[in-house]
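Heads up, one of the protein chains got dropped from this complex, but the rest are sitting where they should.
Up next, subunit A:
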Amino acid sequence: MTSVKEKQVIQDEFKKRMDEDELLNCMRCGFCLPSCPTYIESGFKESHSPRGRIALMKAVVDGVIEPDEDVERTLDLCLGCRACEPVCPSGVKYGHLLEEARDIINQNKKHSLPVRVLRQTVFEGLFPYQNRMRVLTNLLGIYQRSGLQSAVHHSGLLRLLPDSMTSMERVLPKVPTMKEMKNRPTHLPALQAQKKRVAFFSGCLMDTMFLKTNDATIKLLQHAGCEIVIPKEQNCCGALHGHSGEKNMGKELAKRNIAAFEDLEVDYIITNAGGCGAFLVDYDHLLKDDPEWFMRAVAFKEKIKDMSAVLVELKFHEKDLSVQPQRVTYQDSCHLRNVQGTFLQPRVLLQAVAGADFYEMKDADRCCGSAGIYNIVESGMSMQILDHKMEKVAESMATTIVTANPGCLLQMKLGIEREGLSGVLRAIHIADFLLEGLEGQLEGSK
């Protein structure tokens, strides 16, 4: 429950901090409605549409309603997928409004003790520290390798957890060892005539749990003609914080990253996770009120590029790439598509791989329901969205689903698990898939 006093404080903060011009910019045309997954899945409820959410935010600012549980509920149920932004002819920056509103609510509301502890552990104690992420991943590794995992599976202990969590536990990748995680090189040469010098944003989860995918990305970049630097001082992008109402922590992380990449003299800073990339290109907005950092953030943002965009630019798709015959479909990463505007390049790359019969599934651009930690905290809606997504996957008759973001990858794996399709259908990050293509070709040429 939000107390009367909390509501008052939240309302005052809304008045102070919400961008009134942006709120007024929404002319309520409703063009965004058909693109919003929660509007559709809620049975066309205006309260779960972008237009409705903006109206509610504005009403709180105007003092027409108070920020009660129902208002909070509609904001909580938003995926933050930002599919409403590219279709908005008025150019409303919905994502920024949402981020600000969530931050205000979270900072001014007392969470229950367990939630508070959990939030603190995750947001402050864990993600900002890469060494701790390694330790945690290592624990998971020990769990997976020691036989404990299969013991737990047999014991039925998992039945105590909610449905989505148990499946999630099953789909986590086989994680690397501590040694592998720590031996991250900081400088790699191009394996071809050098065309670009780039920095690699290795991320937090990507560099622990998904280390293999990071390695694959690096290899692809090397083969495309990139010299790569990987600064050790970088850390988590802060997206999780920014989207969960922990904006200040997000800003801290942003500054550390900007500083880490500032003096490298590179053409681009490469990301391979749609969610991180989108947050990185928004650093200038995040730090807009900080005169010392704003211009530095702009300089940083201008270098951000998704791996698939740079690969296409460097004509990687003109290489001979081949895989075993399979039908491939692509699930867009919302943030990669809606914020970074990168959606053609992954398709160009996939279509260039011999053996991969690329098939565009219907609504590939619609969110899969992963959305950061949404699939855990809003499990019901998330699974409903996922089930509809899996119907579209089934219609595509694909045997491989390619994704471009770790969250989407896990969610698709979860979908496969839920449908009982493991063995017939697989989900894979585009970097890993392209590496298969490259190696298939390399082997062939031996």
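For the reader, a short list of remarks on this structure follows.
The criterion applied here is as follows: contacts are C-beta pairs under 8 Å (C-beta built on N, C-alpha and C of every residue); 3 or more make two chains touch, one makes a residue touch a chain; residues count from 1.
The rule is short, and it goes like this: contacts and distances are computed from a predicted model.
For the chain that is left out, the UniProt protein name among "NADH-quinone oxidoreductase subunit F", "Glycolate oxidase subunit GlcD", "ATP synthase subunit c" or "Septum site-determining protein MinD" is "Glycolate oxidase subunit GlcD". Although one chain is not drawn, the whole complex shows that of A:9, A:65 or A:122 it is A:65 that touches it. The set of subunit A residues touching the chain not shown comprises 21, 24-31, 33-34, 43-47, 49, 51-52, 55-56, 59, 64-66, 68, 70-71, 73-74, 88-91.
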